[in-house]
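Below: one structure in structure tokens.
Omission of a single protein chain aside, the complex is shown with its protein chains in their original locations.
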Amino acid sequence: MTQRFIQGFRAVAEATALSRPQVLSAYPITPQTGIVEELAQMVADGTLKAEFVNVESEHSAASVVLGASATGVRVYTATTSQGLLLMNEVLYNIAGMRLPVVLTCVNRAVSAPINIWNDQQDSISVRDAGILQLYAENNQEGVDLLIQAYRIAEDHRILLPVMVCMDGYILPHAYEPVDIPSQEAVDSFLPAYDPLYRLDPDNPVSMGALAEPDKYLETRYMIHKAMESALKLIPQVAAQFQATFGRATGGLVESYRMEDAEVALVTMGSLAATLKETADELRAEGRKVGVVRLIAYRPFPAQELRRTLGKARRALVLEKAISLGSEGPLALEVKAAFHGLSPAPAIASCVAGLGGRDIPVETIKRLASQPSLASPEFVDLRADVELEGVER
Amino acid sequence: MSRNIRDVEKALDHTFASGHSACSGCGEALGARLVLRAAGKNVILTTATGCLEVFSANYPYSSWGVPWIHSLFENSAAVASGIEAALRVTGKLGKTKVIAQGGDGATADIGFGALSGMFDRGHDILYVCYDNEAYMNTGVQRSGLTPYDASTTTSPAGKEAWGNPRPKKDLPQIVVAHGVPYVATASVAYPHDLDRKVKKALSIHGPKYIQVHVPCPLGWRHDSALTIDIAELAVKTGLYPLVEFENGKLVAVRRIPKKVPVEEYLKPQGRFAHLFRSEEGRSQIEVIQVMADANIERYHLMARPETEVEPWSPTEA
Partner (left out) sequence: MKEIRIHARAGQGAITAALLLASAAFLEGKYSLAFPHFGAERTGAPMNAYARLSDAPIRLRTQVRRPDYVLVQDPTLIASQDVAEGLKDGGIIVVNSDHPRHDIRLKGKGQIFHVPAARIAQEELGRADRANAPLLGAFAAATGEVKLESLQKAVRSRFPGPAGEANARAIQRAYEFIKNHALVAEGDTR
């Protein structure tokens, strides 16, 4: 393992290049742009031999990779926020056509009001499209999960798009030591893409045909089954990754100091780092606190979650998204995972860090000690801002 | 050459307030002020996501002294269509004018479908495109209006590339082809001409399109004191012809008294610096010269003028 001190954008772009995609297409949008710029420069310098299609919108970026993937080549795109929402229609299409597109979502808040900072409302909003979603805690994981994503997506039992999510600004903008694997190692881990079907005059197929009511449901069922298969495959790919690269990355759920934990802090993405820090501090004060981090959000690892979380008395689900009019979407799903079970932890929904608001350790310590929380709890809601139409 | 932005700005009133956060030497900020001043106060404006929207409206502040709405990057023309329909149904259209605004990316790329739809439906809207020739708000990426060979972060110059491999999309002609009654190009180097064009456009019923050339010191990498000079050189080289079409016919052009070689325009801009580093680069400059010459010929920019713009006499300023 040799680490280099590089920026997250660069690390992701290099991991992309190492995965040997043949068609790249993406559209600039803050804070994803750095990835696209790095890739564009690699192509301009001739160090990455791929077609870089400079499109006029994310709708087209997603459509370009759809077309290229349908023609049987490995593809890559990246986006965030408004761009991901604009892709949404195409993403459903990519999943429905069972195309193994891999993309990076650099998580950012959604408009209006326009806000370019980090939360996870964007990726959560495309939850039901049939894309696998993996969340990275740091840039190393952003790299490793990307390489794994191709393995998972292109497996003939899966054939679905995989999206690796990285918290905007917090990860790709940061410079830190990252181990970028060698081309030989990646080549040995990731075989060339072997499409099951492709657009080929020698063997014509039709893609995107109409499915009537007597057939449509079955297409959904097949995707759902593939998602279930992914629950088995993801840990296997992680194990193979470790065997090749000597690094444990990936899997479904990470548990941190949960063995005897009474309070569990549950989250996805880079916030886990702050939560681990908090757990350490609270443990030093004598409180039994642990962290559960979902790496896979789709497919949803309910069983794994029950296993890691089952003994905690209380679970705080800290998430950077909200289903307005309900609760945090992750919290809802964690609750559902324990439905009808006893004993089960008391599960609280904490909506935090929306639109890039920093989540300090002190805040989490306070939440962990607060006996009752609103449902959902809007973490660090400012008292000095006038809230039109709201009674405090 | 010492006309700077301050001199020009002095002449303006304040429907577009200063104190916004545009960079120094921003051509787009100046362009918007000029358009607003010409439009008067009885207007409703839309703006696409982009620099203009970001630097002018950061809650709780806004530079806009007239009703203004920003929705998304790709829908300025469609949102304006909705505003126009609402004014129509409430009998206010005509007295109140609608102006849709967008950057070159919003207009020529991601919002192009919405733009075409707005023209096609014949809405009574003036669409103003602030053309700084790249996606500046996200840090200088290529757009459909980025000129040939300009180095941007998604069309970088490199060992195997000269920068943007495609010529600038001829958007004014595309709009003309929609049968739009008034189409013009303008430049912040010619504020009186821009003022006249906005007023003329707003006097015409139906869809209108004005594309204003607005240098971006950051993205074009020129000295921020040179914004006006650079804009002027773009016109005088023939690279940015100032033209007016009414009902599909070319009715006026700004003539070039003496042709300036494109090199003088390209040289002060970092986005073209790579062209000056080698012999092959030089031959690329030749290609750009041919493009400028083609414009000059196509629009008779140096011919004798029955088509010349009549001089505009300032009544204010």
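First chain written, first letter: the chains are A and B, and each begins at residue 1.
Assume contacts are C-beta pairs under 8 Å (C-beta built on N, C-alpha and C of every residue); 3 or more make two chains touch, one makes a residue touch a chain.
These numbers come from a predicted model, not from an experiment.
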Margin query: For a quick check of understanding: of A:Ser63, A:Asn118, A:Thr267 or A:Ser349, which residue touches the chain that isn't displayed?
Written below: A:Asn118
Notebook entry, point to check: Among A:Gln148, A:Thr274, A:Thr308 or A:Ser349, which residue is in touch with the absent chain?
Noted result: A:Thr274
Check: For the chain left off this view, which of A:Tyr150, A:Tyr169 or A:Phe300 is in contact with it?
Finding: A:Tyr169
Note to self: Touching the absent chain: which residues on chain B qualify?
What the structure shows: 21-24, 54-55, 58, 218
Check: Which positions on chain A touch the chain that was left off?
Finding: 3, 5, 7, 116-118, 138, 169-171, 173-177, 270, 273-274, 276-277, 356, 358-361
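Please note the rule applied: only the chains that are shown with their structure count from here on.
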Next item on the list: Could you please state the distance in Å, as a whole number, between where the Cα atoms of chain A are centred and where those of chain B are centred?
Entry: 39
Note to self: Quick check: in the complex, which residue numbers of chain A touch chain B?
What the structure shows: 27-30, 33, 36-37, 40-41, 43-46, 54, 56-57, 82, 86, 111-114
Checklist line | chain B to chain A touching residues, read off their complex | finding: 49, 53-54, 59, 70-74, 108-110, 112, 135, 137-139, 141-142, 144, 153-161
